[in-house]
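A single structure is presented below for examination.
Note that this complex is displayed minus one protein chain, with the remaining chains in position.
The letters A, B and C name the chains in turn, as written, and every chain counts its residues from 1.
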Amino acid sequence: MQTYPGYTRKANYYETDQMGIIHHSNYIRWFEEARVAFLDFLNLSYQTIEQAGIIVPVLEVTSKYKEMVRFGETVRIDLFIEKYTGTRLDFRYEIYNHENQLVTLGESKHCFLSKENNRLISLKKSHPDFHRVFQDYADKNSKK
Amino acid sequence: MQTYPGYTRKANYYETDQMGIIHHSNYIRWFEEARVAFLDFLNLSYQTIEQAGIIVPVLEVTSKYKEMVRFGETVRIDLFIEKYTGTRLDFRYEIYNHENQLVTLGESKHCFLSKENNRLISLKKSHPDFHRVFQDYADKNSKK
Amino acid sequence: MQTYPGYTRKANYYETDQMGIIHHSNYIRWFEEARVAFLDFLNLSYQTIEQAGIIVPVLEVTSKYKEMVRFGETVRIDLFIEKYTGTRLDFRYEIYNHENQLVTLGESKHCFLSKENNRLISLKKSHPDFHRVFQDYADKNSKK
Partner (left out) sequence: MQTYPGYTRKANYYETDQMGIIHHSNYIRWFEEARVAFLDFLNLSYQTIEQAGIIVPVLEVTSKYKEMVRFGETVRIDLFIEKYTGTRLDFRYEIYNHENQLVTLGESKHCFLSKENNRLISLKKSHPDFHRVFQDYADKNSKK
């Protein structure tokens, strides 16, 4: 399985604030965009997961701001599976600007819940096909 | 029935853009906040309407920007029922700053849809109790 | 001068609301994304305009919602210069989904202001090079 090449996007005008930079809250949304694109890359889209009756809430998110990003800049968001246990899924993010300078570091922690009863799901038990996709990617892509 | 006294809120930092003013898209959200507060004022909350299986989508929205609003300014959003027919509900909005200067004008047009089948609902027929609330307010509060 | 081919993007998860569709306020932001991409297409980027001391505020915006858009859908935003006078610039937008169905119609009206004193600028007089770009595009691309 190939390594995810990262998700690229441009900083929007409406994402700036009066400091003249991208408002810090937007990076949390960029992490989500990268996550969604990563799941597409795995051929296990968020839509597929939701249609299987599973929601993947965010339990925790962290963002560390190294450098400012400005309107119009193109950034690349690299994403790594930090931990996958079958019941928990943790991501790490690195955002780079067009000069390949690390501008933001992030983490997000997730679990799997049944849409029906909001209970924790073990993907390993309930959806072994989904489980294998995450497990395979995690195995074959050692952390940077 | 009393006239709605308007909805008051402060402009947030994250709502600014690099022009140093509130980004124009946020006013559309402020209209919604005023609408939700107006429904609470009528004792017919949006939650009540949704729990009755009705959704109230926006068909059209317009915003005209007269004056800029800046971070930290307190604004009052006045809301008027422009038209109510039992199947359609149109609002008009006027946003005033702390000097009572008109800063923004808006309009939004809505219908009522069944959550179940996404079909148009006549509130007049299906929910006469809800209908009476809107009709009464519209009748007793002539347009400015 | 070629006709702008439209701006393509995907609907993000964070742009949905509890109705299960893209929240109506986000289309106003998508119009802006299309505008910014259009200026890049003209080789007259928003950054270039701002660096010349000009801001291009939104005077009015309208959005008409025909069909819902859902998370993950790819949309194309076509943009037309509706009016250009040297002092005023009005755009029209048409958003199409992946089935080429018209989902949203929009308009935005703009003027040019001096960053320094917030006064109206005639691009025709003050920045004839910028003026020519808009005039040429408007001339060569008659309205649909």
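Definition applied: a residue touches a chain if its C-beta (ideal position, glycine included) is under 8 Å from a C-beta of that chain, and two chains touch if they have at least 3 such contacts.
Because the structure is a prediction, the values reported are computed rather than measured.
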| item | value |
| --- | --- |
| For the chain not depicted, the shown chains it touches | A, B, C |
| Residue of C:71, C:84 or C:130 in touch with the missing chain, whole complex considered | C:71 |
| Touching the absent chain when the full complex is considered, from C:16, C:85, C:122 or C:141 | C:16 |
| Touch list for chain A against the chain that is not drawn | 19, 24-26, 28-29, 32, 55, 57-65, 68 |
| Those residues of chain C which, in the complete complex, touch the missing chain | 13-14, 16-18, 20-21, 23, 25, 71 |
| In chain B, positions touching the absent partner | 12-14, 29, 32-33, 36, 45-47, 71-72 |
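What we mean here is this: only the chains that are shown with their structure count from here on.
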| item | value |
| --- | --- |
| Innermost chain, taking as reference the mean of every protein Cα atom displayed | C |
| Numbering shared by both copies at the chain B-chain A contact, with half separating same from different | same |
| Between chain C and chain B, distance of the C-alpha-averaged centres to the nearest whole Å | 25 |
| Residue list for chain B, restricted to those that touch at least two other chains | 19, 25 |
